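Right, one structure below, let's go through it.
Moving on to subunit A:
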Amino acid sequence: MTIRRALATLTGLALLATSGCTADDRPDRTDDRRTLTVFAAASLTESFTAIGREFEANHPGVTVTFTFGGSSALATQITQGAPADVFAAAAPRNMTTVTDAGAAAGAPVVFARNQLVIAVPKGNPGRVRRLADLGRRGTKVAICAEQVPCGAAARAALDASGIELVPATLEQDVRGALAKVRLGEVDAALVYRTDARAAAEVDGIEFPESARAVNDYPIVALRDARDPATARAFVDLVTSARGAAVLTAAGFQPPAVL
Partner candidate 1 sequence: MTALRHLSTGRGPGRRVPAALLLPAALGLLLLVLPLVGLLLRTPWASLPERLTAPGVLTALRLSVQCATLATLLCLALGVPLAWLLARVEFPGRRVVRALVTVPLVLPPVVGGLALLLVFGRRGLLGGWLDDTLGVTLPFTTTGVVLAEAFVAMPFLVIAVEGALRAADIRYEEAAATLGAGRWTTFTHVTLPLVAPGVAAGAVLCWARALGEFGATITFAGNYPGRTQTMPLAVYLALETDLDAAIVLSLILLVVSVAILAGLRDRWLGSP
Partner candidate 2 sequence: MTAPLLDARLVVDRGAFRLDLPLRVGAGEVVALLGPNGAGKTTALRALAGLQPLTAGHVVVDGVDLDRPGHGRWVPPERRRVGVVFQDYLLFPHLSARDNVAFGPRRQGLDRRAARERATGWLERVGLAGYARRKPGQLSGGQAQRVALARALAVHPRVLLLDEPLAALDARTRLETRAQLHRHLSAHDGAALLVTHDPLDAVALADRLVIVEDGRLVQEGDAAAVTARPRTDYVARLVGLNLYRGHADGHRVRLADGVTLASVDRVDGDAFVVFPPAAVALHPHRPEGSPRNAWPATVAGLQRHGDHLRVQLTGALDVAADVSATAVAQWRLEPGQRVWAAVEASETRAYPA
């Protein structure tokens, strides 16, 4: 039973219980084929919204709807039957969840890379200049928990550079880490360059060790896509030079091998 069907059943029950209306009046039903649903990592919000608008302009009659969220949560939802046409993840590991479940149509393509930067509050009160500064006594640092991609990347970068660091907190996601930077509760956090760039009141400091922990963003059209051709067309736009331009403007880097 798909989540959508379950939802419809539940809604139907509720409607029957309250007003006796018919269960089946979802407005988008007839337009299913003209709607493209994209599940994408939260860090892609700005760039994919822009790419989606361009896609709609190129494909009259098609509406692109996005669900942005944590990559792993999205992957779980897809394997549990959520109605998505395209999936773009912030880490290959989350893509593997989907491909292993046989939910992908074809092989995923890496379309962008994201690198870590040191996010500091405006004015840099902790005077953090480089990665080694994070290991100083009295410097409070937030990194993501290792279970989420930004945390795995941060751990890889720290390990590679041999820096001993006891973070103040292991945040559940990039937004949590950024919020603590913005409030001044920590002196620094390791976040993606795109996130630091999008956040207000936060400065991003590049550091060479981040090259050891580059995060690949894969994208794939899904097996259960209602209109496979449209789904493939969206993937093509993202991986095109046009898509790369939008992504680069947001702070992403082009993939290692195109």
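A word on the picks: all candidates are chains of the complex that A comes from, given by their letters.
Following the convention adopted for this analysis, a residue touches a chain if its C-beta (ideal position, glycine included) is under 8 Å from a C-beta of that chain, and two chains touch if they have at least 3 such contacts; residues count from 1.
Only a predicted model underlies this, so the values are computations on that prediction, with no experimental measurement involved.
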Among 1 or 2, the complex member that touches subunit A is candidate 1
Hey, which residues of subunit A end up touching candidate 1 in the complex? 70, 72-73, 76, 140, 142, 145, 147-148, 167-172, 176, 179-180, 183-185
